[in-house]
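Omission of a single protein chain aside, the complex is shown with its protein chains in their original locations.
Right after this comes chain A.
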Amino acid sequence: MPSEIPRMKREMSRYSVFAVAREAFRDHQGWTRAWGSPEPKRKYDVIIIGAGGHGLATAYYLGKNHGIRNVAVLEKGWLGGGNTGRNTTIIRSNYLQDPSAAIYEKARSLYEDLSQDLNYNVMFSPRGVMMLAQTEHEIRGYKRTAHANALQGVATEFISPARVKQLCPIMEIRGPRYPVLGALWQPRGGTARHDAVAWGYARKCSEMGMDIIQKCEVTGVRSQGGKVVGVTTSRGDIDCDKLGVVVAGHSGHVADMAGFRLPIESVALQALVSEPIKPCMDVVVMANTVHGYMSQSDKGEMVIGGGTDGYNNYTQRGSFHHIEETVRALVETFPMISRLKMLRQWGGIVDVTGDRSPILSKTPLENCFINCGWGTGGFKAIPGSGWGMAELMATGYSPLTEAFGLDRFSEGRFIDESVAAGVAH
């Protein structure tokens, strides 16, 4: 049994230009740890399983917006080591359906001043995201999305091939197979530093007195009379009043422990980066017809991603032929990358639902909530998802998450983004 130990003293220095100057004069000896490494207590008001972006953001807004601070976030590996630390960091909110636009735009707008809010530089870079239209259908589809976005209050526009070329000169817009016919352009979309998002939330949670417990795998969910009472972990039993399951690709596995089923399948999604080169592209480009997307990191690497593997997989590595397909597709539109050496490749296990929309919901087990199904595109949603999930867990209702309940599958009330977002991002 875990024993009660005195609470760690958590004094974290504020990051600022003055702190940098002060530390410069004392050999950087004064920096404190960004988050604690506590032993688990016997009981918490709320336990969150999974210290990815969504789990940490949920904990943060539970504390910040609802004053619930007796919270533990349990992580089987290291924080941010799941999909949050493996994604290609595209942030956009140009979705088709109203509930999606609401939660993704909430997230995008929170990203705008997240660095200030967290006092941690998440390097949000609203450099603009363009989704290329390379078929007649895509032109129609994206014009429709642009109109929907106008009604939803999301700033996007459909732009001409000439404007595409102007925004991204390294692009070959004339084909041969798939000429660029226009693009859906979201000027305030962009990227952020993925690790920093996880670290920034973790630091604030720790500062509020929450326990982030790494290397602590949940192996069972305990319940009494249809209500959750706690979890079994690799570091002993821990009790809780409320449980949030936020484990992305492992959702099916953890739901199984809690005794319910999910409309989710876990598949591998890969990404790769090239050797670093000089700045040549200051927007994010997604080409959904040919299944590839690319941006340039601050280090100069071209960051490339494509589609998922077709079959269930938990190995965090994907198939070689998918890399080949992605790169082959992109070489046509970006001929200059044909000479680039690729530095490394990796995979993550993403949780895909039937309508390609997430699940933020109560579950058949009382006081147990789930946040999953973000699949290939949940990094962009982290702040909004945490905001809504915290509200749902604290009060039982959130307008942001209402449409994303598990019941939508039996009611046939889908939030169909599979057509709107044909590619993985």
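One rule holds in what follows: a residue touches a chain if its C-beta (ideal position, glycine included) is under 8 Å from a C-beta of that chain, and two chains touch if they have at least 3 such contacts; residues count from 1.
The rule we apply is simple: contacts and distances are computed from a predicted model.
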item	value
The complex's invisible chain, by UniProt name, from "Molybdopterin-dependent oxidoreductase", "Sarcosine oxidase, delta subunit family", "Glutamyl-tRNA(Gln) amidotransferase subunit A" or "Protein-methionine-sulfoxide reductase heme-binding subunit MsrQ"	"Sarcosine oxidase, delta subunit family"
Residue of A:Pro99, A:Gly128, A:Gly141 or A:Gly252 touching the missing chain in the full complex	A:Gly252
Hidden partner chain, touching residue among A:Gly259, A:Gly310, A:Pro335 or A:Pro399	A:Gly310
Hidden-chain contact residue, picked from the options A:Ser266, A:Ser361 or A:Thr401	A:Ser266
Hidden partner chain, touching residue among A:Pro126, A:Pro179 or A:Gly354	A:Gly354
Absent chain, residues of chain A that touch it	250, 252-253, 256, 261-266, 310-315, 319-321, 353-354, 409-411
